[in-house]
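Removed from the display is one protein chain of the complex; every other protein chain stays in position.
Chain lettering (A, B and C) follows the sequence in which the chains are written, and residue indices restart at 1 in each chain.
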Amino acid sequence: MAGSVFGKILQISTFGESHGEALGVVVDGFPAGVPVTASDIQPFLDRRRPGQSAVTTSRAEADAVEILSGVFNGQTTGTPVAMLIRNTSQRSGDYEDLKDCYRPSHADFGFNRKYGIRDYRGGGRSSGRETAARVAAGALCQQFLKQLHIDCFAYTESIGPVSIGARIGEPVDRSLIAGTSTAMPDTEADARACAYISKCREDGDSVGGTVACVIEGMPAGIGEPVFDKLDAALSHAVMSIGAVKAIEIGDGVRASAGRGSECNDAFIPDGRGGVTKRTNHAGGILGGMSDGSPILLRAHFKPTPSIASEQDTVDRNGDPVKLTIRGRHDPVIVPRAAVVVESMCAVTILDALLVNMSARADRIREFYLPNS
Amino acid sequence: MAGSVFGKILQISTFGESHGEALGVVVDGFPAGVPVTASDIQPFLDRRRPGQSAVTTSRAEADAVEILSGVFNGQTTGTPVAMLIRNTSQRSGDYEDLKDCYRPSHADFGFNRKYGIRDYRGGGRSSGRETAARVAAGALCQQFLKQLHIDCFAYTESIGPVSIGARIGEPVDRSLIAGTSTAMPDTEADARACAYISKCREDGDSVGGTVACVIEGMPAGIGEPVFDKLDAALSHAVMSIGAVKAIEIGDGVRASAGRGSECNDAFIPDGRGGVTKRTNHAGGILGGMSDGSPILLRAHFKPTPSIASEQDTVDRNGDPVKLTIRGRHDPVIVPRAAVVVESMCAVTILDALLVNMSARADRIREFYLPNS
Amino acid sequence: MAGSVFGKILQISTFGESHGEALGVVVDGFPAGVPVTASDIQPFLDRRRPGQSAVTTSRAEADAVEILSGVFNGQTTGTPVAMLIRNTSQRSGDYEDLKDCYRPSHADFGFNRKYGIRDYRGGGRSSGRETAARVAAGALCQQFLKQLHIDCFAYTESIGPVSIGARIGEPVDRSLIAGTSTAMPDTEADARACAYISKCREDGDSVGGTVACVIEGMPAGIGEPVFDKLDAALSHAVMSIGAVKAIEIGDGVRASAGRGSECNDAFIPDGRGGVTKRTNHAGGILGGMSDGSPILLRAHFKPTPSIASEQDTVDRNGDPVKLTIRGRHDPVIVPRAAVVVESMCAVTILDALLVNMSARADRIREFYLPNS
Partner (left out) sequence: MAGSVFGKILQISTFGESHGEALGVVVDGFPAGVPVTASDIQPFLDRRRPGQSAVTTSRAEADAVEILSGVFNGQTTGTPVAMLIRNTSQRSGDYEDLKDCYRPSHADFGFNRKYGIRDYRGGGRSSGRETAARVAAGALCQQFLKQLHIDCFAYTESIGPVSIGARIGEPVDRSLIAGTSTAMPDTEADARACAYISKCREDGDSVGGTVACVIEGMPAGIGEPVFDKLDAALSHAVMSIGAVKAIEIGDGVRASAGRGSECNDAFIPDGRGGVTKRTNHAGGILGGMSDGSPILLRAHFKPTPSIASEQDTVDRNGDPVKLTIRGRHDPVIVPRAAVVVESMCAVTILDALLVNMSARADRIREFYLPNS
């Protein structure tokens, strides 16, 4: 209710501040019998971890994950899986001068208005560090999605004016996602983007970008009609990541300028006794339910609001002040955010798969009365 | 959980199919003491009602609302407010030929996969008629938002290539919204859009468009950090409307191509002892909480998938068929959808306001121990 | 959140006041493909309906149920099933003199403190009539529980000092439940109870009693450990019925005075390759999960607070007044409450069965990848 619990059957509950003791997540409702160890989770956290390349903050955090519960003899037991990430590189002193003023385009002002108090060290709960807990949860879900032959992956599509060559839905070389500095699956675009980021940093500025997420292998019919349509649930999940300002499904924005004859996707036989679509303008979701085609989602991130240049703002008394932000900041959040988008999508679709199991009386009878 | 219940403290539960007995909504958690009668709700339903102009379906429905509970002596009592809208103009025969095939880019295929059965008359539960219940709920919420001096309104911003003159956030003539055929607050653009829609209809085609929603008067600090950010909740709410394919908050898509120095909004004194922002790129939401500036949201609708031209599809056996859709359809859904976007936003922000009340210990103490 | 929505996957949302337009319920999350008509629901409502015998109120209500949605061609479709019961025998005049005072041991005082306003006609939302909507929902669930070979039934066990012969868990003649005036499955006890009730009525008094609910055929392992134990969920459900003041599971109160050697139930082979228990002190629930034995629950109802004798109370200003309650009241609520207990248990266990489907990875894989 207060916003740090997410999901319906699968509920993740996260906690932790940027400069507090630790970050973590409790995953309730995760199915029993899925093999998992900390070393399955760690690689996902490493994709989000700071200090990995020239285009990210120099704050060095191991982000080492510890599984505290819910796993026994290498398998989940159906009870809550709690995962803990200790903070190790807090330099709170960097933030003393932010204590009494509001950084432009940050959450500081809202936190003070809402709670009357705020942990100003590194943004506290509104820091991007909060997303480490989301990634731990997403990584856990990915272990099981893999067993269901569902493939959920995200990558950087554009940074500022630089885009990769492939349109969303077209094949990309996935092995490059974790390999490039920008999480772009395109070395040439990556090089251009890095150059652009460097230029922004030199200018004391920051830059935005887009993340694409593709989900392949979803069975059709997943998602709940009306308020919890699959696209609505995914939008909720992804828009809840700080700095996201727009979400597109399939043709997205472009669809609103088009005509029905251009946007409709014809159903056709898939040649294996099933049904597919000739095109995928819908991005794999129709009427809020998956249609069997790949799900295509795009998230637009605004530029990091922490820039080196001096800015106008006000202090707690409402008086105008000039602010120069110190500390270690990313000139662009997008490369580290791709795995966060992927994680939120992984959590959302696994939850939707679980909710869907009770849709049909015949399948429930099969489940409980297999021999009748 | 199955998707027809929405909200946290304020929960709306909707029901009804296009060609069933009735549509309706039960609103639980609505505060006691708000004056309301059916005649306060009806004008909102009238904005969504079909058959109002040349650019909508000719299905004539009175969409007369009856309040069944929760109101006594002209005031809400704090108990559930149930509202009922009987269907009166069902022509189910129109749909017999759709029984065994899947309309392209509609929910038919998903419904069959999910449930194994579907009410094929007029799209059943996936019909746009379902949104009448949302509008009834939204209209109820508007009664109370008005008392809180919060103004939530939506209008058509563009249809196909035709846009109104004002950018979102700029003033519009609100008196025109309910007056033009397209719900555009701009008579000149309305005329051009109507001409364009007529052309599409003649071509046996349909068209998409965008709806802008503006919320003025929101106090700062509303919305829950992390998963239930106000923009995430609004995105969930609006993306759950059929045909919406993208959501933007503030600068939206444009933000991802920009730089921090262009996107940041400086905080400044408002001259009345408070704080405001010099610009509103953020669209009134920072860190998932309202910042006191107007909230700006844009929803992109795809073209109506029901078009007059013959289309390829498959039947229930997966065999290819040619389909020509009969029945009464809107060439564009956007003019009728504006009030639906407004309604979903109204429900969402009222819920967020209620949730926010328990954020601070000092205010809770004031509430329960006013004299200590 | 505000208390008129109940359940997790299966969510029922009820509305309606005693003397308003109608009562009703929206059932979301009910599985598709279950045959149901209004005539399947009506008999359950008839068991709760007033005016059926000498021991109930003389208010005559048909309590005729209309299904408004979610059923197509005689089957549920997976979309919300809304059911409506119009009020027909309101005699609001009876309640004018209660407008400004609080009936002892009724909800009037609490409603006024909570909401500042109350629909005083017949108790408004706190009337026993509210439970008609619960019974409609329970009846719907019973349609599907039957298909799962689960038998959930409740009956009157005692009224004041008169108890039936069989202890809970011992066989009773179920055909008598709907046949006796008291819902006791024991004609001899029924006769004595009726005599006792008549005596109470003559004394201007009322009387309490107990309802037993037995659930047979539940598979083992249903219920969620920790906070949503099956007994906790059932207690919530049954304690939410007005006038219930205690709940017992299995040995209940008696268990607290006993020793482990007397209360433990030995597991033994059931002779058909399965496991059963030698005794059932636990009442079919261990560690919050069903254990395969019949579930045994007992609800204790206080006497109807509306009695004919004059009582002391206060008015809205807090001044003392003498009150004599007029209107049509049950001298005992228990006979009509048995089907309400049964209904709340039916809703609760069906919901628990649905939630349980996602407990195990292997079964989820079978569900989504049946051939691998």
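What we mean here is this: a contact is a pair of C-beta atoms (placed from the backbone, for glycine too) under 8 Å apart; a residue touches a chain by one contact, two chains touch by 3 or more.
These numbers come from a predicted model, not from an experiment.
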(request) Determine which one of B:Ala60, B:Ala195 or B:Met357 touches the chain that has been left out. (result) B:Met357
(request) Check each of C:Asp28, C:Glu61 or C:Glu130 against the chain that is not shown and name the one that touches it. (result) C:Glu130
(request) Sort through C:Ser4, C:Ser69, C:Asn87 or C:Ser343 and give me the one touching the missing partner chain. (result) C:Ser4
(message) Which candidate, B:Phe6, B:Tyr102 or B:Phe144, sits in contact with the chain we can't see?
(response) B:Phe144
(message) For chain A, which positions touch the chain that isn't shown here?
(response) 1-5, 7-11, 13-17, 20-24, 26, 28-30, 32-33, 66-70, 72, 75, 77-82, 84, 114-119, 124-125
(request) May I ask you to list the residues on chain C that touch the chain which is not drawn? (result) 1-6, 8-9, 14, 102, 104-116, 125-126, 130, 158, 160-161, 200, 203-210, 219-229, 231-233, 235-237, 239-240, 242, 244-253, 255-269, 273-275, 278, 281-283, 286-292, 300-307, 309, 311-314, 318-320, 355-356, 358-360, 362
(request) State which residues belonging to chain B touch the missing partner chain. (result) 1, 9-10, 29, 31-34, 76, 78-79, 144, 147-149, 219, 225, 353-355, 357-365, 367-369, 372
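In this section, only the chains that are shown with their structure count from here on.
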(request) Could you tell me which chain's Cα centre is nearest to the average position of every protein Cα atom shown? (result) B
(message) Using Cα averages as centroids, what's the distance between chain A and chain B in whole Å?
(response) 26
(message) Averaging over Cα atoms per chain, report the distance between chain A and chain C in Å.
(response) 44
(message) Please tell me the distance, in whole Å, between the geometric centres of chain B and chain C computed from their C-alpha atoms.
(response) 37
(message) Can you pull out the residues of chain A that are in contact with at least two other chains?
(response) 1, 9, 219, 225, 355, 358-360, 362
